[in-house]
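Just one protein chain is left out here, and the rest sit where they should.
Chain naming follows the written order as A and B, and within any one chain the residues start at number 1.
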Amino acid sequence: MKDINEDIKWAQINADVLRSMETPRLGYWIAVATCVAMIACAVVAEIYQYKHGMGYGLLNWPHMWDIYIATFIFWIGMSHSGTLLSAILHIIHADWRKPIYRFAEAMTTFSLMTAGLFPIIHIGRLWNMYWVLPYVTDRGIWPNFRSPLVWDAFAISTYLTSSALFLYIGMIPDLAICRDNARGWRKKLYIALSLGWRGDDRQWRNFRRTYLLMACFLIPLAVSVHSIVSSDFAMSIMPGWHVTTFPPYFVAGALYSGCAAIITLFVLLRYFFRFEEYMTIAILEKTCKLTFAIAMAWTYLNLIEFASTWYGHDVASKEVLLQKFYGPYAPFFWMMMFCGSVVPFTLAIRKFRRHIPTMFVVSLLLNLGMWLERWMIVTPTLANAYHPIAWDTMWPGMVQWAIVFGSFGWFGLLFLVFVKIFPSVSMYEVKEMVYHRRGHAGKDTEEVLHRPVEGVRATTGRPGLEGA
Amino acid sequence: MSGKEIDRRSFLKVMGWSGAGAATLSGCDLPTTVTIEEGKETVVSYLMPEEYVIPGQGVWYASTCQQCSAACGVHGRVREGRLLKVEGNPSSPIGRGKLCNMGQASLQAHYNPDRLKKPLLRKGAELQEATWEEALKYIEERAGKKSGVQGNRAAWLTGNVSGHQAVLLQAHMDSFGSISHYVHELINTAVSGLANKDVLGEVQPVYHLDKAKAVLSLGADFLGASTSPVHFATQYASFREAPRGVLIQVEPSMSLTGANADLWIPARPGTEGVLAMGIANALIGQHGVSAANLPAGVKQAIDGYGIDRAADITGVPRTQIEAIAKTLKERAPSLVLTGASAEGHAHGYNIAAAALMLNVLLGNVGQTITSSGDPAFPQLAARAGNTRDLFAFAEGADKGAFDVVFMWGTNPVYTAPAFLNFEDKLSKVPVKVAFAMYRDETVAKADVVLPLSSPYESWGTHLAAYNSDEPTVAVQQPLMQPIYPDTKSVGDVLLALLKMREPNTYSAFNDYYAYLRKAFSELPATHKVGGSDDAMWVQSLQRALLAAKGTPKELSAKPVAVDFPAYEKDAAYPMHLAPAARLGMWDGRNANLPWLQEQPDQISKVVWGSWAELHPKTADRLGVKNGDYISVTSAQGSIEVPVYVYRGVHPDVVAVPIGQGHTDYGRYATGRGVNPLKVLSQVTDGKTGELALYATRVKVAKVEKKKPGINELMVRFGGSESQVGRKLVASVTADSFNRTEGA
Partner (left out) sequence: MSLQNILNNWDKYRKGHEAGGHHVYEHMWSMVIDLNKCIGCGACSVACYAENNLAVVGKDRFEKGQAMHWLRIERYWDEPNLKPTASDEFQQHGASFLPMMCQQCNAATCEPVCPVAATYHTPDGLNAQVYNRCIGSRYCSNNCPYRLRYFNFYSFYETSWPEPLNLQLNPDLSVRDKGVMEKCTFCVQRIRTAKDTARREGRKVRDGDVQTACQQSCPTTAIVFGDMLDPESRVTKLWKAHEVELGKTAQHKQHPEKRGYRIFEGLNTDPCVMYLERVREV
């Protein structure tokens, strides 16, 4: 089974990808409307919360944090997939990533943009949010550099900037293709964005070097971002949060949920944009195998945490663990264990892996599990920490749910806009992939390069290298 | 005013010092009007404040707390004309600078948003706002000199009243020739008072908890809803110092005192007297305590209750009875006290008398129980309330014996049990005058309502219902200008009433301040301090008290022979109802104070509502858990209330603390919880005629409530009732404590 049809014509690639950016149809607008409606729910809830206080989400003492923070970690986690696919797999030359990394990278940026909203939404006086940044004032007041929340602010903003830059840089050759094919406002947009890309040698050389550099920069950054997010918990002294293995555990969870989200979007894009030629079953299989490996790493780290809590014999931590096992939140805990550690076994079975509807459902379940994981990190600890008088079970209120719900709409909207403006499959990298595969197959590359393409509108440049 | 001998005597009576020895009169100019600062009435902006006013700096003034009858001294912090905080007055021998939660919350009584701002007059079914002139005219027409109301047809129904207010009240009654003063307090000591009088010769002797090394409390919640909670709490603190005293509490459901006991025992309700007899038996039989000072009848009665029999009747194991006897004997001096849950039975007097007999047997009289002496100012002494007066008043009202009733400081429509039908009977009195700070259930039934200024806006003097061994006249001075200009202090209202009746005597006093000022200048020389009248007055205000040491006396000890009816089971109503009073809600008067509503109950930690306490066994039988609803049904009616299950209640008892269930008491209290007093059975103490609060038999059943609203929900503070092995409250043994911290 091949990852991609090596015989695909380059012009065909352009045509297929550019087709996905054509004027949207009704279904697209329905999707946009749905997302906007979801955002509207969140906006109404947020205005209400802003006006009347955090209490209406049923946050309370001791549940000062709840699903806002859980969802924040969820989105941060989801952002790790793009980096994994573009940067890590780029460096290790796993070229099957090429048809799918673009939307994964977009997902990184957008989930970070979603995640970044949550700390703002969740703080009590959000109009003072900028105080966590070290800006210069005549009062000489600085943020508290010891606080993991300040690290968060740095880490997330750095990561957001870098990943957006990475996404953009990787897109420049493709934007040039778009430029060459676009009319009207799009033309202007792509002219501006493609930065005069002509595809000459020097540009390619510089481009490759920059891209590699960004990839190398992004990998430790991605790992550190979720480690820092985990230190929101690991740096506290709360039982169930103060866990040494949290950084790798969080990173594993992040990659896990990111991969699951890639599968989801993979299926959707493949279906709606008829990208069967590029998003092949073989690539899906590879993604699934990767996801399975990460799932097992995550499960292992999870079990390690339980074991170390158990053998560590700290009374309070043990109590939190036991409460997770059979307390009021136990159904969600076991659902998380089921979704996170049992469901992925379907990924190990070839038959399921190749069955797209199954994979779609499985990927959603995995992400549900990952969302629950974050909730089960945040809430049970708050529910059963050191001081027994403050033991409390709290179920999030409608305001919280509405905002969490709306965040999916926000992410969806960003993604919908993206796929219509930017190529969601990397054209030049798919061409490279096809080229290399052909080369490996021993074909005459020269011949392939110059094979005329029929039925495709010729663009500028040499035949067969349109826009490259 | 003349200084003639014959007049002086009556004049002293007017001034409230009669019976206090010789006095010299001296004239003095009376200031006509005053505000907080003597002689100042103009309102000055703080741009040019008075010398003593420093904007931004609080000044502390002394006064007296009026949340219960204990008369604790307070210091009120006043800043820019506002009262901000009250603290205990360290000079006060009652509170010794300390204050309870009710005293702290007195600020909210003062600033309550539901206070009456204008007089109310009944027009048809409604009470409508009126002017003072209209209201006083209304009263004058019906109870003035020309009204023709005479003798006992003019009645007063009040709560505890003392000091010069009592003097004026008495003068008002005397002007009619009436003796119909009914003093109603639900939380009272009437039963033990009579027993004390019979056995010790004094209604309210002084208890010395601090001197006792062992205290056996038969339902006496002295730290909670008692006659002087702060005073007893300060004593308790010394009682607990090394060498540490031991506290044994016997009661049907746990009180605040019970929660602090070393041994908490739930005896079968109403058998506390038998327990006392059993203990006496053990003391005589096992510890060789001499019964020589007991009359033969008493000795015989004790013999009738062997330890086994007592154990059988009370349900307290023999070993525990023996242990109590041993403790009381070995840890002399001891003290045996009784409280509402023991006294609130048909034979409550007998139980109180049995406890006193134990005190006599243990030799506590003269040790931990001493005489409070003859009061220095009998005219000012507290008229202590009870429930018997309420019955008497209701009966009189029912028979049409009263033309007019003046009501103040009590809310009988709320506290009267349903069987009394009090509302109907009250409505038979043609003219009902009420003085009140708030609209409550009783005020709502009045024909004319005079709005009172708060205790912190009023002058007054008070004598505590329970006097420590340093009795004082507690002085109440206004700490700020009245918030509502159309309110008057109790004293001023009383003066206004008296001016209708006795214009010759009282028209000389422009206001109550003038009266008090004059009264203090007429103070018998024996009690004058500080030299000049003015110096004495200033000193009295600075300390807000005036020593009123009485004549010392010795207590007699003549135990009376009592016996106890056999404990009877009631098949139809198998459970006992315990309407426990709590430090906080008290008798329900504090239900309109949000701080106290929001303060979790000391025992159950319930806020903003009622609950019923059940033993886990009983709860299991009924199939209820915390928050489930039960119905508590007596022969008189039924209430539905959520349950709190814990092991601090006798399995045959359902305890429903009182204080909630108001129907017309402002925004914070109305429509909240239930009032267990309404279902009380018609049982009274055989000897005193007091309502037997704890004698109601009830049956309890589970009630299915579909998703209760917030109003019905039982809200409790706290997630875990267990420390789950974490060292939050730890303890050491008394032995070790006495070793390490003993003198």
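What we mean here is this: contacts are C-beta pairs under 8 Å (C-beta built on N, C-alpha and C of every residue); 3 or more make two chains touch, one makes a residue touch a chain.
From a predicted model like this one, the values you see are computed outputs, not experimental measurements.
J.: Any idea which of B:Gln367, B:Gln539 or B:Gln602 touches the chain not displayed?
T.: Among B:Gln367, B:Gln539 or B:Gln602, only B:Gln602 touches the chain that is not shown.
J.: Touching the left-out chain: which of A:Tyr28, A:Trp131, A:Tyr168 or A:Tyr435?
T.: Among A:Tyr28, A:Trp131, A:Tyr168 or A:Tyr435, only A:Trp131 touches the chain that is not shown.
J.: Thinking of the whole complex, not just what is shown, which of B:Gly97, B:Gly306 or B:Pro378 touches the missing chain?
T.: B:Gly97
J.: Thinking of the whole complex, not just what is shown, which of A:Met113, A:Ala182, A:Met235 or A:Leu322 touches the missing chain?
T.: A:Met235
J.: Extract the touching residues of subunit A with respect to the undisplayed chain.
T.: Considering the whole complex, subunit A reaches the absent chain at 52-55, 58-65, 119, 122-126, 128-129, 131-132, 141-144, 146-150, 153, 232, 235-238, 382, 385-390, 392, 394.
J.: Under the stated touch rule, tell me which residues of subunit B contact the chain that is not displayed.
T.: The missing chain touches subunit B at positions 56, 79-80, 82-88, 95, 97-101, 103-105, 107-108, 110-113, 223-224, 229-230, 233-234, 236-237, 240, 244, 246, 249, 254, 256-266, 483, 583-584, 594-600, 602-603, 605, 607-609, 617, 646-648, 651, 667, 710-711, 713, 715, 717-718, 720-723, 725-734, 736-737, 739-741.
Basically, only the chains that are shown with their structure count from here on.
J.: So in the complex, which bits of subunit B are touching subunit A?
T.: 717-720, 722-726, 728
J.: Please name which positions on subunit A make contact with subunit B in the complex.
T.: Listed in rising order, the residues of subunit A that touch subunit B are 315-316, 319, 386-392.
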